[in-house]
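What follows is a structure written as structure tokens; I'll ask about it next.
Of the protein chains in this complex, one is absent; all others appear in place.
Up next, subunit A:
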């Protein structure tokens, strides 16, 4: 009959029993058995079964069990079957609870021969659970002891923000639902069960804070920190106090990675990379256009040389110039409403500047009120921001509150490039290198001036060509007569 094909003779299953009564008797336990306490292990109910799920325990701890008595219903990949006890005694403790899974051969409960052995059975359950923890995921369900410390949900997401898309980080991710309900998709629930993740500790990134499968996976990975996965662990600045030595680790790892090591390998994104990728995809929804202009920088450079001894940096000076120019063009630091039906004019001119991180990340520290704060203070602020950014100690407000972004690749000798607009802002400015260029001057002569290329990428839903052009005109005026920046 067909059912004979269902079952594999090995793995401690009595075939005859299965055939007649759909119940199974375990063969004699092979190992880890002391005289007084015997373990009940997950039987192989079919040739293809690698793990089984406990449907229900027919006996509870403390119940007497006799040989051949069904004690547990196990669901394999094929069927639900009763599993019989192989030994007489008292069910001491259950290691794998109802609804949980265990690998074939893993202990799921312990049977004590006498009441005197009960304590030992319980102890065994504890130690077995702990010992089994490092084993392949769904095995050995250590009660409490092996439960991964739930990572604070905020920690998992905080580092996600420092993408170039600073003003619009995957913010909803971190925001729990206002009503406190947990809404998780069917697959997320299954995964949470399998990976032993408490859904209450998972921040949902889906619509209205819904928890998706990837949220659960991310949390599970974060929770499994001691095992491996240095990336997500390190990317938790919020946990910095607890794990102070952590941050340098990935940096070193990154530095130590040679090109040849990378060849032919595929590496999953780190949290930060994933956030960048997500933001980049998000940006495709915005109709972007670009306007560029050449600006002479001789006077600007001269000013910079003059101020440098006072601690003024080029970056701050540039931010200041942009801030001053933005003041008369409110639409350039506005944002399109999320529903695409209006313009939100921002109160403050917060200039975000993209900074490459040593370990390959990208962060956008924000110089707030670049139009109002004086150039010296702005420079000091910038120095502070950069220092703390490298230590991954920025507060979210310090990298996601920008209302206009500058990306500068001038120091690499880049002439001109094209930046991607961070979602939630109106424009980003790509700054090329300033270099001596032969120009026809206004008075009809040929001269050599230092010229840099500025390229604005803007959201055409709210910024039109003329808006961007007018802003560039103002900026050109500011940079070409920079003395006003000192006022």
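Details
Operating definition for what follows: a contact is a pair of C-beta atoms (placed from the backbone, for glycine too) under 8 Å apart; a residue touches a chain by one contact, two chains touch by 3 or more; residues count from 1.
Here is the rule we use: contacts and distances are computed from a predicted model.
Only one of "Trifunctional enzyme subunit alpha, mitochondrial", "Vacuolar protein sorting-associated protein 29", "Serine/threonine-protein phosphatase 2A 55 kDa regulatory subunit B" or "Dihydrolipoyl dehydrogenase" fits the UniProt record of the hidden chain, and that name is "Dihydrolipoyl dehydrogenase".
One of A:122, A:189 or A:348 touches the chain omitted from the figure, and that residue is A:189. Remark: the residues of subunit A touching the chain excluded from display are 1-6, 75, 78-80, 183, 185-187, 189-190, 206-208, 210, 212-213, 339.
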